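Below is one structure; the comments refer to it alone.
What you see is the complex with one protein chain gone and the rest in place.
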Amino acid sequence: MGEFAIRLFVLSLLLFVFGAFSALCFSRRTKWANVLAHCSSFFGGLFGATTALFVLSTKHPIIVTAWTIVSDVVLRLKVDMLSAYFLFVISFVTIAVSVYSLGYVTEYYGKKPMGLLGSGLNLFVLSMIAVVTVDHSVSFLIAWELMSLLSFLLVMVEHEKAETRKAGYVYVVMTHFGTVFIILSFLTLFFFTKHLDFSSFTQTAAHLPASVKNIIFLLSLIGFGTKAGMIPLHVWLPRAHPAAPSHISALMSAVMIKTAIYGLLRVNYDFLKGGATWWGAVVLGIGVLSAVLGILFGVAENDMKRFLAFSSAENIGIIFMGLGASLLFRSYHEPLLGALALTALLYHVLNHAIFKGLLFMGAGSVLYATHTKNINELGGLIRRMPWTAVLFLIGGMSLAAFPPLNGFMSEWTTFQSLLHLSFSLDHPIWKTVGGLLAAALGLTGAFVAGSVVKHFGTAFLALPRTPHAAKANEVPLAMRFGMIVLACGTIAFGVWPGLVLRMTNRITESYFHQSLTGRAMLYIPFHRSAESISLGWTTIIFFAILLLLITLLRVWVGKSNNRYDETWNCGTPLVQTMEYTGTSYSHPVLMIFKRLYGIERKVEVQGEYAYYPKRIRHRLKTEAIIETKLYRPLILGTVWLSQRLRAIQSGNLQSYLAYMIITLIVLLLWIR
Amino acid sequence: MEQWIAMLLLISAIRLLQIRKISDSVSILAFQSFVLALTAGALWYQTKLPHLLVAAVLTLVVKAMIIPAVLHYTIKKIDVHRQVERVTSKYSSLLIAIILSVAGFYVTSRLHLPSTKFGAPYLPVSITLVFLGTFIMVDHKKALMQGIGLITIENGLFLVAQAISYGMPMMVELGIFFDMLVTVVIIGILSFRIHSTFESLNIEKMSNLKG
Amino acid sequence: MIDMGEVSLLLIIPLMTALLCWKINVRIGNKLQVAAALFNVVVGLFIAKNVFFHAPITGWHRLIYIDALSAFNVMLIVLIGFVASLYSVGYMHHEVAEKIIDAYKVRHYYLWFHLFLGTMLAVSVVNNLGFLWVGIELTTLVSALLVAFYRKGTSLEAAWKYLIMGSVGIAFALLGIIFLYLSGVDLFGESADSLNWTVLNQAAKQLNPQWTLIAFIFVLVGFGTKAGLAPMHFWLPDAHSQAPSPVSAVLSGVLLNTALYGIFRIYTIVNTTLDGKAAPYLIFFGLLSIAITVPFMLVQHDLKRMLAYSSVEHMGIITLGVGIGGALGLYGAVLHMFHHSMAKSLLFFAAGNINQKYHSKRMDRISGVVKAMPITGSIFLIAAFAITGTPPFNIFISEFTIMRAGFQSGHLAATVLFLLFVVLIFSGMMYYVVRMAFGEAPAKVEKKEMSRWSTVALFLPLIAVIVFGLYVPPFFQEIIQQVAVVLQGGKS
Partner (left out) sequence: MVLQAVIIILLAPFIQGVIKKTKARMQNRIGPSIWQPYYDVIKFMKKDAVLSHHSSWLSIVTPYIVFVSIVTAGIFIPTYSLHNEWNFIGDVILVVYLFGVARFFTALTALDAGGSFGGMGSSREMALSAIAEPALLLALFSVCLSSETMKLPHLVVSLTHNGWDWFAPSYVLAFFAMLIVVIAETGRIPVDNPDTHLELTMVHEGMLLEYSGRYLGLMMWAAQIKQLLLLSLFINLFFPWGIEGEHIFVSFLLYVAKLLALGMLLAFIETMYAKIRLFKVPKLLGSSMILSLMAILLRVFE
């Protein structure tokens, strides 16, 4: 049976390779390249997901050795439980994205080389799979940077735009900085364990002195955190994700940043096997910061994809909160709670992958149909694109963690983990903090809901604001189908948490020797009182009441006769310029958190008499405070210093000779 | 005797820093090389090693005659402005030269020469010559003077090679002489081209490539 | 076993090619020199193979000695030399067509170019440190003429600086070699053998440590100038940026290695004598070389200067690797030599195409290379990523090996600094690369690849850059291993 899984896995990998090469070979024939690339990635994803499920159900890791890179560096893929879970996440999203891409890339026919685009997608997915499965630090780094590189190249697909180039640059540099920290953490491990393969890390790293473990933890946190997009290392994320073609943004936001979570879990659970209490506290702190600030920055955005990118930073924050709680429980030796928090974060990894993939595809569909991402130029799409609207709404509701969708389930588990920080840990600080964290999570959720309302409401409802929004058409079947796959996922994983628990339990068993029970209902047997939730039942009750309500109304009162008329607008007919825009929608929030946005507000009233102005210009300038206050001084300082230092290459030969002779004399004096 | 020769070499090097006209330098250089040849000859006389004689003759021919001739020809051909231009003033350059000499003597003071009978005083002088040669290159702004500084450095090298280790193996020595000749010729050629391109031999004009 | 025939062939082919190309028609010369370079590749690789898999070659009264290190260098020179000569055809053709140079000058170019290759090969195969010195000085002279090839003000300036600094440096190195000779004089008496590397290496333990150290300092500063180690590297960006691109590729790709070869030959002896006390100097200069390029990478205007600074950086990395030492450090350093040669020559070829297409080396005038020249642009991008040590390209493997060696041998601070500088350099270089490679090309630039010659030449190093990043073949690892052993002083 293990043989079968290995074959399946290799087949899936080969399919991605095949997709990459066949797309390149057929790059002249656009259609062929499209179909070949995305069909093979579809099947690759399908087989990959099957492999993952197979491994998780048989509980036997599979190992595929590819080749030796150099001396003792072996490229070997090992799918253990953690890898299998992430493999599943990647493959599942890939399946949907592949289908979606079949339609979406037609947008680029004749504009961009389809062969490169198709093979880029395949290789990108392949590299992500490699990241979560390789078991040697060097091959990991290779896969990791390959992933970054390919995603960078895919971000640069529309490189004609200056902002894309800037985004790409910021992305590639920041991710490289992150990698440096990962390299350092691996090297530190190497320094103490004398080996570079993951299995020796697993065996020996747990017994390292605490200070070393602390260093490794911090290095890996910064390294992987950059990729994950944790605040304040997130600045690349809201630039790069929107700049990429939407199917790529879907992959990047939904899956790529999750590989960082994989890395953190690998290092902290597999290698270090937990550590000091403050680790959890640090991760929790970063998590709550990312979650709250991420969404607060996102609220101000009117660009759909930028908002979604910020929301990715926010969701990473939620995942980090789960991770922090889990680390904390681990250090307090609370296996059940640790397992709960770990489940929460793993669950959210999957859920976020699904709904964020769906939303990016939805935004992509809007982009495809209208060629703009700015919601202030949209409107009324619900009539022109009913499918996209519904699917986007489902994604949005899941993003805002509304029952009965999957987003709620993982948020609920995260809530429980956070609340039990105070309920179960007997330490005054955790008792206080747990509730605050939960409140912060609630704040985040409410802001997300508001932002979803803003984006959906402005883009899909009411009157079209521009002609291209008015002339939008529903997207091709393939794109809709790709979104439907994920939409089904959001519902299925919401109402039937057992599906996910069967996977996550394998992981919690290996790290905590604990598993959670649940099929339709998630049940956690705490020692005081058990907690449980069932969205399936909630849904049933909901629909029962709904049915009853409609029936009763029908029977007792009869059908409601609807008449259609103008919208009330103080008596004047409604035109699109009177509609509430995205900008004005987020205005109250901006005013409440003025400081955070560094708001510059300018109102210009034109006209002789202030009460009857001819025209009012209202200008609201926000600044990205982290960038202006943290990054810009750093960058400017570096550049300034470089310019000063460049003076040594003055162009004057004599000074060069002087440097030489001085060096020589100093050295001679030194050795004397 | 050796002390006197060493002094002569040193003074000639410092003198190169004090010249007014470029053409003066050629004769000083020829003198320096001549003294060098003399040293080699003296060593040959003392040790009776045949290749030292070859070295002495080569030095005399190549360094004291051909190279100055090439330089003289170049100077005449280009017709450079007579005045030399320096970075430092006359006195400060003298001061630095003295400091460099002290440094040269200082760094070599603890080195014990292996099995050498005669050349011991030459070691600090040769190192100092190397330093001073470099300083000549640093101090002078005229391109040609850098060639002269280079030759001073090489003279220092030769002094070490001849006086202390009684010369390098023959073949190597020939190679080195050949190399040096080619270097000077190429420096000459480049000087021509530079002069025709920049209409000056002042290397401060040649600082377009920076950063 | 191999006799001296092949070795003499190795040295004579470039010489003959040079003279022939000088005399005959350019059109025939073009093909002839490519064929000759290819033939030399065959000869070089044959020799190298013999050395690697049989034994070192000695001959001509022990004047010639080719061990794994020499053979490795020979291999690099013939390979890069071949690709550069292939590339030169298209490059020079374009320069003539654009009336930048006269047609007859191409013959001069080939003359000097092949002489240059010949001198470098000679440096690699001689046993005697004196001749090694002569050879390196000759490379300076010949390549200075190549740098001055365009006879513009800037190229003359660059050539002048190169020549002067190179000569001063080389003079210091000679002094060092003399001191080294002195250190062994007691042992061997005054014989030509006592300048022979093999002899010195065998007796390294008995040499006079005081003299060897001072010798090493002079050699380090001297050949270090030639190899572009900071703070003696100042000529390098000038020379490498002003030379014709194929020459820049050879300068960066092999000449610097050849100069390092000189340092390492002597270092191997000295380090044995001094019992490892020479290593910190290499680490220091290595790190300084990496560090000094950072500001020039962060703020730069000229494409080829940027690449030249990158060469300084990589020479620093190699030196650092050797300084860190140990089997792993040397292994990484040697591997890095190879990888750097491939990646950097590739980058210079691509840059040459870009310069010719855009008629400028100024980076702010270059944009949209991938649009104007899809193949060159993509390769340029790959090479740029490779040179900055991004996986999955070859440089990463060797850089990581060096870092690993650094951690293994406890040079933590040096390694961390190295990593920091490398990432700063990455961010500087990428800033410009992204701006150049992407975006819209200026309207006046014709959207077409440069000549076929110029494009084809890119592929050989490209293969090495990509393949070696993911898979270093076992036989090649064996080769590197042998070279590392030589660098360790013959003991494995």
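Per-chain numbering from 1; labels A, B and C assigned in written order.
Here is the rule we go by: contacts are C-beta pairs under 8 Å (C-beta built on N, C-alpha and C of every residue); 3 or more make two chains touch, one makes a residue touch a chain.
Bear in mind the structure is a predicted one, so any value in this text is a computation, not a measurement.
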Among the chains present in the display, which ones are touched by the chain that isn't there?
A
Using the document's definition of touch, tell me which of A:467, A:588 or A:607 contacts the absent chain.
A:588
Would you mind spotting which of A:380, A:395, A:482 or A:651 touches the chain that isn't drawn?
A:380
In the whole complex, of A:150, A:257, A:354 or A:452, the residue touching the missing chain would be A:452
Footprint of the hidden chain on chain A, which residues?
379-380, 382-383, 397, 400-403, 408, 412, 415-416, 419, 422-424, 428, 431-432, 434-436, 438-440, 442-443, 445-447, 449-450, 452-454, 456-458, 461-463, 521, 523, 526, 528-529, 531-534, 537-538, 541-542, 545-546, 549-550, 553, 557, 560-570, 574, 576, 578-580, 584-589, 591-592
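Just so it is clear, only the chains that are shown with their structure count from here on.
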What is the shortest path, in steps, from chain A to chain C when you may only step between chains that touch?
1
When I count C-beta pairs in contact, which pair ends up with more: B-C or A-B?
B-C
Between chain C and chain A, distance of the C-alpha-averaged centres to the nearest whole Å
44
Gap in Å, rounded to a whole number, between the CA centres of chain C and chain B
30
Between chain A and chain B, what's the gap in Å when you average each chain's C-alpha atoms?
69
Two-or-more-chain contact residues of chain C, please, as numbers and ranges.
160-161, 164, 168, 172, 214, 237, 296, 299
Touching two or more other chains - residues of chain B:
110, 134, 137, 146, 203, 206-209, 211
Residue ranges of chain A in contact with chain B within the complex:
646, 649-655, 657-658, 660-661, 665, 668-669, 672
Under the definition above, what is the set of chain B residues touching chain C in their complex?
49, 110-115, 127, 130, 133-134, 137, 143, 146, 150, 153-154, 156-157, 160-161, 164-172, 175-176, 178-179, 182-183, 186-187, 190, 193-194, 197-198, 203, 206-209, 211
Give the list of chain C residues in touch with chain A in this complex.
160-161, 164-165, 168-169, 172, 213-214, 217-218, 220-221, 225, 231-232, 234-235, 237, 281, 292, 294-296, 298-299, 331, 335, 370, 374, 385, 390-392, 396-397, 400-401, 403-404, 407-408, 412, 415-416, 419-420, 422-424, 426-427, 430-431, 434-435, 438-440, 469-472, 474, 477
